[in-house]
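With one protein chain held back, the other chains of the complex are shown just where they sit.
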Amino acid sequence: MTEAIVPPEHHYLNDGYSARSWLLTTDHKRIAVLYLLTITFFFAVGGVAATIIRLELLTPAGDLVQSETYNKLFSIHGIIMVFFFLLPVIPSVLGNFLVPIMIGARDLAFPKLNLASWYVFWIGGLFTLWAVVVGGVDTGWTFYTPFSSVYTNTYVIATAAGVMIAGFSSIFTGLNFIVTIHKMRAPGLTWFRLPLFIWSMYATSVIMVLGTPVLAITLTLLALERLTHVGVFDPKIGGDPLLFQHLFWFYSHPAVYIMVLPAMGVVSELVTCFSRKKIFGYKAIAYSSMAIALFGFLVWGHHMFVSGQSVYAAVVFSMLSFLVALPSAVKVFNWTATLYKGSITFNTPLLYALGFIGLFTIGGLTGLFLATLAADVHLHDTYFVIAHFHYIMVGGTVMAYLGGLHFWWPKITGRMYPEVWARLSAIGIFIGFNLTFFPQYILGLQGMPRRYHVYPEEFQVLNVLSSAGASILAVAYAFPITYLLWSLKYGAIAPANPWNAVGLEWETTSPPPTHNFIEQPVVDHEAYNYAAPAQDSPQPIALESTAS
Amino acid sequence: MDNAFGLLPPAASADAARLDPLILFLICVSGFMSLLIAATIVAFAVRYRRQARVNRSINAQANHGWLEATFITVPALVMAVMFAWGTHLYLGAVQAPADALQINVLGKQWMWKFQHPQGQREINELHVPVDRAVRLKMISEDVIHDLYVPAFRVKHDVVPGRYSTLWFTPTRAGEYHLFCSQYCGSKHSEMVGRVVVMSQSDYAGWLAGKTSNLTPQESGKRLYAQYRCGSCHKTLPEIGTCPPLEGIYNQRVPLADGTTVIADEAYLRESIVRPQAKIVAGYGKEPMPPFEGVLTEEGILDLIAYIKSLSPNVEKAAP
Amino acid sequence: MSGHSTRPYFVVYALLMVLLALTVGAATQDFQAWNFPIAMLIATVKAGLILVIFMHLRESSALTWLFASAALVWLAIMLGLSLNDYLFRMG
Partner (left out) sequence: MTSPTSQASTSHTQSHSATGHLPPVAMQFDDALQQHDACRLGMWLFLSTELMLFGGLFLAYTIFRIAHADVFAEASQHVAPGWATVMTALLLTSSLTMALAVQAVRDGLHRRATVCLLLTMLLGGGFIGIKLHEYHSLYAEHLAPLFGWPFGYSGQQDASLAKMFFVLYFFMTGLHALHMVIGISLLCWIMVAMIRKRDARRWSTAAEMVGLYWHFVDLVWVFLFPLLYLIRPDKWF
């Protein structure tokens, strides 16, 4: 165990250093790295906007920025964070890297399409960034008509085009994953031997493929209405503004599951690995992912409870919203049960995973408040909603992403990250996060509406708390960015399987060779077949492989 | 405890009194579940940390079907309670009582206009009597707004092109926030005002003291003359080329395509703005000109009030 | 892929033309409430023929059938739950 770990001689990172070998690569692993850089950039852009928002909200008066600017800030924050960060983050970075490796394939089914998705993503991103630079957009991320199609004079068309184009990159990714998972699994890798991350990527892809086109056509209709002054949304010309909301949420509610399902997949991997135990309720978790993908399409109207949709529709949507919450509950309980009688080490990835479970639970349970009809009448469009979704999206998905990134960092880069720093940052993020967003629940219950640039004075104390939390959060986020970069040069060389984990990705070298495996792997066992932990004795933290 | 330990704004309406227990229930259930899960995780994490010497033997063959079933049924039952309770309250609040005080609300970028039945108009301020049901008939002149009174726990979108209603019964005198809670452009956060709940007698005094403008009905009558509606719509028994408007409110009107509709406010509005959309059976050879864009939303509200006044007996007789 | 005969294509083509004539014919008659269902039924049969023969679903795996029908199910969800609002709106 003392023998020095040597990195493999040939791997995907040293297979060519030219710009061309990166920019025209069809290797899914390199594309994942390209996405990693891109998405971190967009996260920083969205984060800067969030920082200014929180600064502005320190005082009740609108003294830092003007109301027009404020509106542009939260719009661009929402648009960038949702469409250019959180939707693609896990599928395009971790998914791209891992899906082929986890199923023992040499690449995705359509590598060129995969590369195209990255370029398309950038084209969409540039449209949107261009709109921000030349004047911004102030519709909120929801683009409600007729404000967006008639009344605002900001850059709606460019932004909508950007979002729509980015949508196609997500369609490409989803399509690629579905075909790959169906057709390219290694010999012996049956459906119920797949890692749960693959199940969740599959479910996510279904939503991407069937939902995103509806967003595309909706935004096209919006842009056409703005451009040609005829259309189907503006009531002045006989249209129906609620139709826009139906179409928008038909995609955008399922889209929130695009944002959380991959995170659930990551957490399933992390929890089993660090409890060294087969996951509890494998099938329940797998099926619940598929159930979320399907039921997720049935509940969009819960965003429209007070919009004037029919009472009947409201009741049905409320009921279905509770239905879709059930599979999430199943997952939470199964993860918790997995810890039972495990042999747990508190490495950074597990800290993030546990953070995810806790914060997702709180975010999800407050989602139930909103699904409850009478309660939503009070809470709709208040800070309660803001807190609800930040708990799931930031507390949940971003945490899971960071956990996954740390977990697979050795595999991606061949280097270990510094464990102490990483644990400290994870704790810092957890504390900063709760301080930022918990007060917002109370603000919402007290009735502070969202998207408010100025607010009544009685809300100030909680807002100051929230802003204080946000500054802790911003600093805490800066840590991983820094030490992960540092580790590229100074981190310890990573062994093939630093966590002693099972799964095909740990059977190849770190980093993997260009075609992932030296020899085609063959699978003859179920996922997560960790050797039963020895009783009554402390487990040595060993580096020998348990997978046989 | 009428503000749930300060978590909620003061409860100043009948809806608030009904809703607050539900919200407390939700908070308790969520709090309990979150703590339970957090506690379980922490307990497992500590007890089964790698260094610990504990019994880790598990029966790999055990069938956990019952456990999985519990994972589904327990939350399902809890959620069923939430759903039933929330829906019950929601459905109970759909239909305003017939004797509610009717106030017209007009939302536009970025102000609220209110008009009382006796003609008093106010901007960004709404005076209402305590213990009396108030029904707001709301429409927007431009984008979607949303009228929200946290102390009453009510809100509803105010949509252009159609009427939406919101009603509540204030139970406590005082001043409360009134917010626009649907994002509507630059000054969304300044489209705010206050609701003043007064005792019945104060309200009467306030009404009297307020220089009363024309009532909606009166200004409706003026507009009716100004736009020469009467040149076609003759009064009974004289029947011209177009249908008489007396007594039609809330009655069934036969349409040219063979169906019928109830002449409610939405129908009257459509008949004025876009007459061709539903043609009354037997008329329409000399079509009525559309008044879309000619009349303001306020004017339309007034005209409807006037037309309703032509049907004095059917006001409450909704079929 | 199997059966390199092109005959089925011609048969289907003939059927499609007959159905086309049928739709146009039906449109000249008034079947009251049945106008729309009839038109849609014929269109669906046409679509079915195209899917099964021209697009080779007949020779395809169950998986392909599943993929071909998925979007239909999703479309039905979209229409169904939206109409749930539009058909029951009051006022």
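As written, the chain order gives the labels A, B and C, with residue 1 at the start of each chain.
The rule is simple: a contact is a pair of C-beta atoms (placed from the backbone, for glycine too) under 8 Å apart; a residue touches a chain by one contact, two chains touch by 3 or more.
All figures in this text were calculated on a predicted structure; none of them were measured in a lab.
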Touch partners, limited to displayed chains, of the chain removed from view: A, B, C
Contact with the hidden chain (one of A:23, A:230 or A:461): A:230
Touching the absent chain when the full complex is considered, from B:123, B:208, B:277 or B:294: B:277
Given A:86, A:209 or A:443, the one touching the chain that is not displayed: A:209
Hidden partner chain, residues of chain B it touches: 257-259, 274-277, 279, 284, 290, 292
Missing-chain contacts mapped onto chain A: 100, 105-111, 171, 175-176, 178-180, 182-184, 187, 209-214, 216-218, 221, 224, 228-232, 237-240, 243, 246-247, 515, 520, 522
Where the missing chain touches chain C, by residue: 1-2, 4, 6, 9-10, 12-13, 16-17, 20, 23-24, 27, 30, 32-33, 35-36, 39-40, 42-43, 46-47, 50-51, 53-55, 60, 63-64, 67-68, 70-72, 74-75, 78-79, 82-83, 86-87
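In this text, only the chains that are shown with their structure count from here on.
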CA centroid of chain A to CA centroid of chain C, Å: 38
Chain B and chain C: spacing of chain centres that average the CA atoms, whole Å: 42
Residues of chain B whose C-beta touches two or more other chains: 162
Shared interface positions of chain C, touching two or more other chains: none
Touching residues on chain B, where the partner in the complex is chain A: 4, 7-9, 18-19, 22-23, 26, 29-30, 33-34, 37-38, 40-41, 44-45, 48-58, 60, 64, 67-68, 71-72, 75-76, 79-80, 82-83, 85-91, 93-94, 109, 142-144, 146, 148, 150-151, 153-157, 159-162, 164, 177, 179-190, 192, 274, 292-293
Chain C to chain A touching residues, read off their complex: 63, 70-71, 74, 77-78, 81-82, 84-90
Complex contact set, residues of chain A against chain B: 62, 67-68, 71, 138-140, 142, 144, 146-147, 150-152, 235-236, 238, 240-242, 275-277, 280-281, 284, 306-308, 311, 314-315, 318-319, 322, 325-326, 329-330, 332-334, 336-337, 339-346, 354, 357-358, 361-362, 365-366, 368-369, 371-378, 380-382, 442, 445-447, 449-456, 532-539, 541
